[in-house]
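In this view, the complex is presented without one of its protein chains, the others remaining in place.
Up next is subunit A:
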């Protein structure tokens, strides 16, 4: 079977034991973004991939489902669903027409990171206003993604981020912000690098990046955004036309029941399985319950909206 995922979710140390125990050969391929994965699956012969890991629920999962890029998962073949996965993340959105299409694996969010040595203690909940504050001119970093930027600017302006009513105002706000931002990031590595190299002291970042920075002793603090924080769950899905669905389900179950501890210690995102056997300290540090309560999953954007957002973002950065 072929496992198609983010590089951080692939490690021979986890996969080799599965191959030895089951005799199933796992080929691996990586992608750089959910969009890359969707394009790749959409333009490859059916059956090229078996397991893949889009963000679900949310826009990418919706797109994958609407474009018929998913196969239903037989939950009976994934005992980890009942035995290990946290109840809080068993969302209705994973089910479409009474069939399961996604099994949650990791949870994260686009939090706020700041260098507390440089900007002081801002607390654990801060406002998007800071991203538009002249005081931080040239010290900010945010994500280079049109939909995320529009969602953030809508929150800043008090609009509905899923159906913003005044895109002109959003564009103006983003144009004001571009002069304050040092750089935009496209990956966790770039986000980490911005703080390590002193290019940013405050900005949005995936929480996994924060945990890696903190582990390396960088003086950073993770916070939620007062107006609402974008959350995401990366989930196991089975790709369209898979001819190895049972093997794929076996693999998904293995990843969530046998190796979550090692897996959690790798990319440093919350693996939503109690098989990780989190320590009390870790539970406090990662605060899953609190994180879930404070995060929102952006709605699906149709093609027309994506184009409109892309045009705004290009205009802002051109």
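As a working rule, a contact is a pair of C-beta atoms (placed from the backbone, for glycine too) under 8 Å apart; a residue touches a chain by one contact, two chains touch by 3 or more; residues count from 1.
Here, contacts and distances are computed from a predicted model.
A single chain of the complex does not appear, and UniProt lists its protein name as "Spermidine/putrescine transport system permease protein", one of "ABC transporter integral membrane protein", "2-hydroxyglutaryl-CoA dehydratase component A", "Putative methanogenesis marker protein 5" or "Spermidine/putrescine transport system permease protein". Checked against the full complex, the one of A:113, A:147, A:223 or A:270 touching the unshown chain is A:147. Considering the whole complex, the residue from A:83, A:165, A:290 or A:310 that touches the absent chain is A:310.
Within the complete assembly, residues 33, 35-36, 38-39, 63, 138, 145-147, 178, 181-184, 186, 193, 196-199, 303, 306-307, 310-311, 314-315, 317-318 of subunit A touch the chain that is not shown.
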